[in-house]
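The other protein chains are all here in position, but one chain of the complex has been omitted.
Per-chain numbering from 1; labels A, B and C assigned in written order.
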């Protein structure tokens, strides 16, 4: 694994726990974790339970005792590491975004396909029981024809103008701001649930243009310099309209300036037969309305997706005992391990990373142009 | 009063009850109600408590015993009636939309201003205690600089393809569909709460193109013909992005195809100091988040705006005894009566009707063009 | 009508509006309102729309132009007025509690039955659409055998020790505190929904023993004396366990010391087939869980009881346009008017007032004894 901060911890936890709650075909062995700072990565290796650590990812991705590589380093490093791992014949599990831009993403997909390795992109929210239930309801036709899809992904960690200039706020490292970081999740969920985008038009903002430089960092946060400031080169918020290929109308907004919304990743989908609503802050619940219920008894059902009839939920605790954020990583790791060892079907792959990137870039192009852009155009 | 159906009932109720709960400067006397169908209007006059009825609005608007005229007939009749009432020197209270198009609306505004009569447009939701509280919070600067405004107005009465072709679905009578009927409310609330629109871009749909003809009607509903169908000539749903003059990003959607959402008129506003959220289906409640609360104790407050400290609420019942939909009409009537008799400040007037219409038409123009449109352009 | 304060206003409104929204067999004519203070009652008569006023209820209850008498004076006056009205052959509509004690209540019931007049007690919450829906669900057997019934009725207007000593806090006028005032509503709803009580055991508190004397009053509130205090002689809160005759377990609490709960009248009922939950602060909604729903899709449905399929709702506005607190009075008045004129079935009558009082007194007796008391014993 390359990377050992916020995502490194979440991924490590998944590798550690997957065998305890799921029957995987092969046991996961946590061989090596890699990072540039030796002290940091050594400590992470011990704390997270890795057998060894490396400071040079080039060395790690070619180690013979390693079958697959997990990449959760900052976004600007994804491409180079992935290509090297693929060249070494390793399976690859990459954090989103796949790459800093669409061209790079396409190159990575082509390389993986050519090499015949298994590849995955970590759109982890697909793997929550409530989201799986939403997918099942739609696939079974219980929502009918889809008319509307609306998503928000709202956080508020940047409302404070003194929040420092982390790598996620620099275009050259992160590629994008709220758009690439969190709209990406919403776009992937929309593709997963109702299909491909046709065209988009958007707008964005960088509300705070300069922020204190970062003097040290840890996870999402860090300490701010008292005196020096630097320019924020990514968006604080991006919203867009979408038309889907199936005719549905879409509406998306991602913001890091939504006071009080900590991780408000939501979708609401209206179909000819009903409606579904979901919110990551209450990730165990799915709200569903069925028009076929008797009129006097129809209402939004709040389904607690912790029953053994809900996908993955039965592997954890009895009904009503909720799971948390990191469980989605356990589930995606379970599915990818099964995919690598048994060839069971698996998405999302690099292909989904590319398709997501297409929509992201089409939105950016629409902002430049002030007009709708067909996604096929980018 | 001209009109005696859904809105006629709501307005009549307001005139009837206003003096019981509010101390108006002048007593409201319900002189005459007017409609084309004599049996219908006669029955309404008795049931709703009007002293007399008329079948010819031209006659009524010139009656000497009448000081002000309430127009809630179908939208295509607003202009002609209003101009006649203004010409007769009557004050005018008009249902939204002001007119079928912007040019007509501007003509009405000019006429009212020239004649020096008092004029109002019935954007009733401004007058709910929770909405007044939202306004007060924003005006006092407690939300800080506004970054985001999002509104939905969702209903589901058209999801059933057998819902008949009522007048609200014909462009020549209604002017517009979900856009003019319910986005209009959202646009007005946005203007009321955070100010003017700069530019917009939208999309719309008519999901069901043909519907059974209507054989009789009552309020919003009626009976459908079993055999004959007619074309739906208005939008079922319209969504749009907006930039506000104050720099805020906006997002609006109106739909009559949102299964399970009966009257889901909501707004959510993010500022640099906090967030406000409101929903008409729980119209007594306002959700508010203040960043200045201690971090460990900050959370969305669900304020039940029924306390005597909340505007209008003290005129009704003790705290916790909620009010309903029709109360907003009582409040707007109270304010307009005070305005007519004491000259107290009053909005929304025809000016607000015109400003709302500008945004509606700019959205329609953006849909034609596939690009952003400046509101000042229309 | 005798009484013209909080309840007087609510009842007057119901008489005024009932004919506008409901087709009553006979028109309601608001003949006369009565109160001891001439200025106060005169003003109320004008404001509320009564044809005349009286200051002597003895005179009013024998007026020949009056067919029925509404009693909402303070509780200690109910008995005398009711007996006089019954003696005069008038139908009687009485606010709860029926009387200050069970013996008085039984005397009133016997008098009304002997005289053959129609009689009603104003347990208004039975008449809300969501409560009617709960009743229907239970009566249709959709909840199965009832296992649990829990109710709260929580307010917070006495948490402030400076809230003055209103008549509702004096035993000789009010008879009881939170117990008789608001547990009474919960007891009636329980009897209405699942049937009779078998035995009870309770506890109570008067948290604040002395309060400032009241110097003037209006509705529920008034001004407090700065210097003089008086003793609170009723309970601030009463809770009790109950066994029902059908075997269900019950749990009830009424308090005026529940900070933040303004009018939190709730019930939750668990049966072998499902669960129902309701809250007066969101009185248009009913939450229902059906065990017969598919396991993966079962969840609490939030039903917005504003559809035309919901009792009374169709008489007001289209679906999603909520009603408020006072509407329940319109509905009970409608039903009682129909009962008086057509003989249609009607509950709750004085009989229900007596049965409720039996439970209230059994709880008080259990508190004295420190042990369970059979309701049949009192």
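To be clear about the criterion, contacts are C-beta pairs under 8 Å (C-beta built on N, C-alpha and C of every residue); 3 or more make two chains touch, one makes a residue touch a chain.
All figures in this text were calculated on a predicted structure; none of them were measured in a lab.
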Review point. Relative to the complete complex, which of the depicted chains are touched by the chain excluded from display?
Key: A, B, C
Check your understanding: Touching the left-out chain: which of C:289, C:336 or C:350?
Key -> C:289
Practice item. Among B:41, B:304, B:333 or B:375, single out the residue that touches the unshown chain. Key: B:304
Point to revise | Full-complex contact with the absent chain, from A:1, A:234 or A:304 | key: A:304
Revision key, fill the gap. Per the touch rule stated above, subunit C touches the missing chain via residues 147-148, 150, 152, 154, 156, 159-160, 201-203, 205, 207, 237, 239-241, 243, 247, 249, 251, 253, 255, 257-261, 270-275, 289, 291, 298-300, 369-372
Exercise for review: Go through subunit A and note every residue touching the omitted chain.
Suggested key: 6, 9-10, 12-13, 16-17, 19-20, 47-49, 155, 157, 219-221, 261-264, 280-284, 304, 306-307, 316-327
Exercise for review: Determine and list the subunit B residues touching the chain excluded from the picture.
Suggested key: 133, 136-137, 286-288, 293, 295-305, 307, 309-310
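In this text, only the chains that are shown with their structure count from here on.
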**Study point:** Interface residue identity across copies subunit A, subunit C - same or different by half
**Key:** same
**Study point:** Chain centre separation (subunit A, subunit B; CA means) in Å
**Key:** 41
Exercise for review: Please report how many Å separate the Cα centroid of subunit B from that of subunit C, as a whole number.
Suggested key: 35
Point to revise | Geometric centre distance via CA averages, subunit C-subunit A, whole Å | key: 54
Point to revise | Residues of subunit C engaged with two or more neighbouring chains | key: 304, 307
